Every structure is written in structure tokens, then in C-alpha cells.
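Below, a portion of the complex is reproduced, with chain positions unchanged.
Note that the chains are named A and B in the order they appear, and that numbering of residues resets to 1 at the start of each chain.
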């Protein structure tokens, strides 16, 4: 993160988009929107627009990757070429490969992997528009897509970042704050187990700032978790209504 | 799909079509419902989402500055890319585009290029050195058949939705200005795809039909009813008579579809 001297918080203590430091961006979630996928979810968080789709559990190709005692979760986090300012090549970047890994590892603790030995679950995440915090929003959507596919899980995984801008610890950084700010701490949480399944950090934070940031991010995760459950319920109720 | 299921399905669909009917209730020359939604990706210079029944395609336009091709030093560059995004179908794999995606991109590209949608000369900044590069990325989000027509329509709608930066040239430097201007689009080529089942032609085949058809033919026509691109696919054939009938029908269908581009 480069530190340019631009004001990210105004005199009233509000951020560039009018939010208070501890406020989430507006979040819309929809579950089950892709007809072909076994499970899917769409999230808008600020200007982030992200689609997650799940296929499986199904036979794994190539077969030698299958495991005798558990299913194999594969995850691809991918950005559309038009999702960012400068057109991005569709070939996966090193960043996308790393994020695919940490997202997968943030979701694995939530899944009863041993229920489907010798199979695979493919999770595909497409960032259609990026606005900072895409890995967290991706996890939030992906966990719902897994649930929508009927994969048995301990809890939904909700994710949210906190960070530091203009010397203040704030929640849910948007793109400009992420780029100009001085630290970013993305966190994923299974609230029922108080289990942190993703934790990364870059920038510079004192111990006290870090503690504050983590706690703020966890709070954000819990709010998003509530929205996840709401989105699932909406789909479930709608389906029931349609069926009745 | 196993070959037994294919041949059963083939039989069933063919019997229906023999009676001028389709499994989903359409007539042979009816399109599924078409929805065009422009401007869905604010960060792109232009974008559009197209629904063709359950087939969903998103197209985004980005504009950059690059070098012209050596043989056209005074012309901008158009690059069309298509991704069969793996969440769109259990049959799509991640990885670099394979022949289906490449054919799709090139058919969409030719429809735009040959009908002269863009005036490439106007996209030249400094001859031989700097030109505008128009990237059209076609992103298939759900595959329920007839990706060509949906993709061509999404690409065209995204171009119609495109606002590009203005710029000034100072010597060899290009200064981007903050105001925007509409990308000039001169034509509205529409791709209409036919499938042949037995000796019948249908338009807009959906997935179930695509899996059993013999051959497809895409005819792209412009506002004046001229033909500007064609592409036969599949391991069957068409008679000359069928081809001419398809071209005539394509011009009629294109007129209908073109109306979806008014917003």
C-alpha cells in the first residue's frame, strides 16, 4: 500500500462514500440464480459484483486426484477482464491463484468433506466488477453457493475486512481506501464456532490497532452472516410459496 | 451424454419438429424471450447483459491505447474475446479458451468487423504509433444453447452502451481528458442461428436441441438487410435451397431482434 496524502475521512468523520468508520457498505445477496449450477449465489457489496457457482459433489477429473476418505474441494477465483480499471488478461494471475487457495482454505473448515469420498466439488467465483474486498465478498457468496448446492456444512462462512485509513481503524474498505490506506485485514468467520478461517494482513499496524481491526472485522462478519441467513431464507420461503 | 440418451432424445425432438412443434412450446422460427440490459458494469466503458431464455451472456467493453497492426497503421484495433466461464455449464472447464470459445469469439468479431460497426480510422491517434484498442469481452454466465446469437447481441449492445474518454495529443504524448463521449456505432448487425433437424430448419436452438442437431448456420445481417457474416457449424450439412431460405428468414428475424436495442 502506497501512502499518498489524500484525505479519506472528512472533518465530520465520514468516509469518501459517506460511511461512518464502523459501517459496512450496502450488501445485496441472492441465492440460487444460476440455472445450470448445482448451487449459486450473487453478491453486491458496494460496487463489487460477484457470482459464485458450485458443481458437485461429482466425479473428479482427472481421476487420480480423488481421495479415498474425503471429497476434494477445488476453487477458482477469477476476475472478468472488464471488472477493473485497466483491462485484465483472462489468464489467471499469481494473485488470482493465491486467492483461489486462501478462499478454498477459508471454506474447507465449514464443509463435512468426509461425507463424499472419491468425489470433487468445483467452486467457481467470477468477479464481474471489483471495488476492494473482493476476496471477502467472494467467500460470503461462495459459502452460500455451497449451501445452495446442498453440501452439508457446520456453519456458513462470512467474511469482511477491516483496515486503517488516515490513522483510523475502519470496516470494509472500498477500492480507494484499500489502495491509499495503510493497512487491510481480511477475515472470514464461522460465527457459530467463533472460528477464523481466513486471516491475512498487509500494511503496518501496532498490536492495539490490529486487535481493534480484527474485532471490527469479526463484528462485520457477524452482520454479514445474518444477511446470508436472510438470503437463504428468502430463497427457501419463495420456493415454498411457489410450490404451494 | 451417453449415446443411447442422445438417440432417444433425438427421436423425441425430431418427432415433435416433424409436427412443426418444439419441446418448449415454440414454433420452429420463434426465438425465446430476449432481454437486453445495458450498463450493468459501471466500471467498464460499456457493458450489456443479454438473456436469451435461460442463456445469459455479459459483454464488457474496455478501451485502451496500443499499437496499430503493421498493415493498417491508420486504424484502431478491435479485439473480441469470449470466455465460456466454468460456472455457466457442467461441460465448461477452466483453462485457456478452446475451439468452441475461439470460434464464438471470431464469429462475434466478424459480425462487428465486417458490417463496419466501428469506423476504425477514427480510432487512430497517431498513425503507426498509437491507436485506440477496443476490447470486447464476452462472458457466458449460463449456457442454455445458442451462445452465438446471445453473444453477438450482447457485444453489440455493449458497444452501443460505450462511452469513451476524450484525449488530446501533444507531440507523441496522449493526454486523457476527464469528459466522455459516446463511441460512434454505425451499424446494428444481428446474428440469427439456424439448426437443422431432419429436413427442418429451426431458429435459436436451446441446449436440448443443440445436443442432437446435425448442423447449424449463423447468418448475420445488417440494418439494410445485407449479409455480412455467416458460419456453418456441426457435422452435418445444408442444401443450397436451405441456405437461401435461412438467409431470407435471418433478415426478418434480425429486424425483430434489432428492436431490442432501443433503450
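Just so it is clear, a contact is a pair of C-beta atoms (placed from the backbone, for glycine too) under 8 Å apart; a residue touches a chain by one contact, two chains touch by 3 or more.
Being a predicted model, the structure only gives us computed values, none of them experimental.
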Full-complex stoichiometry, written in the displayed chain labels: A x3, B x3
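What we mean here is this: only the chains that are shown with their structure count from here on.
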Subunit B partner contacts - residues on subunit A that touch it in the complex: 34-37, 40, 47, 49, 51-53, 55, 58, 76, 78, 80-87, 90-91, 122, 124, 126, 128-131
Residues on subunit B engaged by subunit A in the complex (per definition of touch): 41-44, 47, 54, 58, 60-62, 64, 81, 83, 85-90, 94, 96-97, 135, 137, 139, 141-144
